[in-house]
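What follows is a set of notes on a single structure, which appears directly below.
Apart from one protein chain that is not included, each protein chain of the complex appears where it belongs.
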Amino acid sequence: MIQVEKLSKRFNNFTALDGISLHIKQGESFALLGPNGAGKTTLVGILSTLLKPSSGRVLIDSVDIAEEPEEAKRRIGVVSHNPYLYDELTAKENLEFFAELYDSEPDINSLLAQVNLDHRARDMVGTFSRGMKQRLSIARAILHDPSILILDEPTSGLDITSRKAFYSLIKNLKSRGKTILLTTHYLDEARLLCDRGVVLNRGKVVRDIDLQASEALELEDIFEGLG
Amino acid sequence: MNFKHILSVVKKDLRVESRGKETVNFMFLFTFISLLMFNFATDPFSPVLNDVAPGFLWFVFIFAGMLGLSRAFLKEKETGTLQGLSLAPISNDDILYAKIIYNLILMLGIQIIAFPLFIVLFNYNIAGSTLDAFLVLTIGNVGFVVVGSFMSALVMSARSRELVLQIIVLPLLLPVIILIIISLRKVMIDAIPLLSIGEIKLAASYVVIMAVLASLLFDYIMEE
Amino acid sequence: MKFQRKQAVILLAVLWAVVLYAMYQVLFSLGPLSEELLRFEGDPMRHGYKIFFFSMQAAAITYIAFAVVLVGSVVYLRTKNLKWDTIASSSAKVGIVFTTILLVNGAIFSNVGWGAYWNWDPRQTTSLFLWFILAAYLSLRTAVDNIETRARLSAVLGIFGFVGVPLTHISSTIWVSNHPQLYNTAQSSGFSLDKSGLTLFMILMTSFLILYIYMLWLTYKIETQNQIYQNILRGEQ
Partner (left out) sequence: MTELTPAEVAMFRQIMAVAAILWTLLIIYIGYLDSKVRSLDERLK
């Protein structure tokens, strides 16, 4: 469960986030939509404790990320366009390393099987395709069994087949009751994976959308209007 | 200060380095070449060598170390994996300590190889105990690695970082550099036992002060 | 502006005259070192000790400049108010200009008086080291574009650099004491400043301080004006 209360972030004189408030229930899949520079990445940066907010508060499973950042980090897994993996290490070594950091002993082989990379466990990640790296990145993000999964434009630059594989993995995680926060440009991706979402523009929540109910057409207009 | 985390990061860095090995080779070859060049600088049998050699030895480590240092944080910053570390529940200080230990292991590795090499190349007989000379060098390297790793993190987001790193680290290390040279000469020339050299104790205390300061200020560097 | 151009010109002229007059007095009216302190016949220390007047100022001004950098850095990290970062950077700029002048001055003196441009007078050496640290501080600032990151990183470096100040002083004093044939500090502070020597010292010190503060204020003003100017330009786009 994620609670964002009047969150703002200013970079010298540019306001990236302007008093955002959100409430995402446990097990819900939520989409953040909006043009580039709307503040999506900044919001994700703060949620994943990489960025400090200028004002406002964020609670993850009622843990304030400003007060207990490390506790908050144990509850979130982040998949972004950067896989955060070491090319010089094998898939297994990468997961073992992160497992130690998260003080958890997951069954590495079953994790790799879940993202169907068990046949490449011993290979260097440097030899992996971008799609395989993203799948391994998911394994990295869920190895400490976080309750929340943050996907920051995870499928940018993936071809259709790897994107489909990626979606089926996320669907499987959704069914296991994980809360999912997705930021994306692809509207169909949002509709495919998420129940509810908001549209951000210039650091403000511009519109709340129920992704399952509204017709396809209307979505395009909402998005075009912002520019 | 979570030793398990520090150790796993060090283990990871060493394994990454063992795969690529480009930093270690680079540093060692550089050390070997500069020792050779210094050798040319003086006639191997002249008395002046005795006076100059300790300085050579110490300077070789500083410049070889400089090459290795910039890799400490820059590689992780460029590949983006540093953000991966900040995502994990590992405190910033542990990341700094891990990098310091990793760099120290590299430097000590170089030192173990270069020290006998120095004695052979310069056929230099150390007046004092070889172990003392080695320890003085180690303290110097620790100080170098502490300040170097910290500053390599500081310049991560600067343009032309390797350059700026050198300009920043050397002046800050001048006190340690001076004291190490004095101690080295006292050990290698006047054969004074380590414990009775005031300078080395002072150098060691400088290193401790720098280390404490580094961990206090490190959070400000990692803060986006 | 607090005071008009005319008053500024007068102030500068007065300071200029005072500094040169005091230096003239130090050189010409102050007596040589008392005999028993001299180590050997024709010891350049006879008047060489007078470098104390210059190197002491060099060290003092550099320390003060660095102290202001420290204060600016610490307060900036606490309050994240860019004004303090500007104070720190202005003080570094002034510090470097002043230290260069004083170092050259000291070097000239020691060359003429002592026969070597650099005689490792510990205060001179410390100012030289600090000159490098200030140069490092300023070069870091030029290498970072984002204003907030630049302020944060240079603040950290400023604090780190300041801790180096006492360390540098101690180590350069040790360096000199390890080389007896060099200019020896113990011996130079052996002499006691008589009344006229002390007053000259005070005159020089206060005029340098006034110059420093005036330069700091000007540099700070220019920096803030530039920032306002940028904002106006950005505002107009």
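Per-chain numbering from 1; labels A, B and C assigned in written order.
FYI, a contact is a pair of C-beta atoms (placed from the backbone, for glycine too) under 8 Å apart; a residue touches a chain by one contact, two chains touch by 3 or more.
None of the values given here were measured: they were computed from a predicted structure.
Undergrad: Mind giving the shown chains that are in contact with the missing chain?
TA: Among the chains that are shown, those touched by the missing chain are C.
Undergrad: Mind pulling the chain C residues that touch the left-out chain?
TA: Considering the whole complex, chain C reaches the absent chain at 1, 5, 8-9, 12-13, 15-16, 19-20, 23-24, 27-32, 47, 97-98, 101, 104-105, 108-109, 112-113, 211, 214-215, 218-219, 221-222, 225-226, 228-229, 232.
Methods note: only the chains that are shown with their structure count from here on.
Undergrad: Give me the two chains with the most inter-chain contact pairs.
TA: Chains B-C share more contact pairs than any other pair.
Undergrad: Which chain has its C-alpha centre farthest away from the C-alpha centre of chain A?
TA: The most distant chain relative to chain A turns out to be C.
Undergrad: Would you mind pulling out the distance in Å between where the CA atoms of chain A average out and where those of chain B do?
TA: 39
Undergrad: How many Å are there between the centre of chain B and the centre of chain C, using C-alpha atoms for each centre?
TA: Inter-chain centre distance comes to 31 Å.
Undergrad: Send over the residues of chain C in touch with two or more other chains.
TA: 146
Undergrad: Could you list, by residue number, the parts of chain C that touch chain B in their complex?
TA: Interface residues on chain C, with respect to chain B: 77, 129, 132-133, 135-136, 139-140, 143-146, 149, 152-153, 155-157, 159-161, 163-164, 167-168, 170-172, 174-175, 178.
Undergrad: Flag every residue of chain A that touches chain C in the complex, lowest number first.
TA: 11-13
Undergrad: Which residues, counting only chain A, touch chain B once they are in their complex?
TA: Chain A reaches chain B through residues 45, 48-52, 70-71, 73-74, 78, 82, 84-89, 93, 97-98, 100-103, 124, 140.
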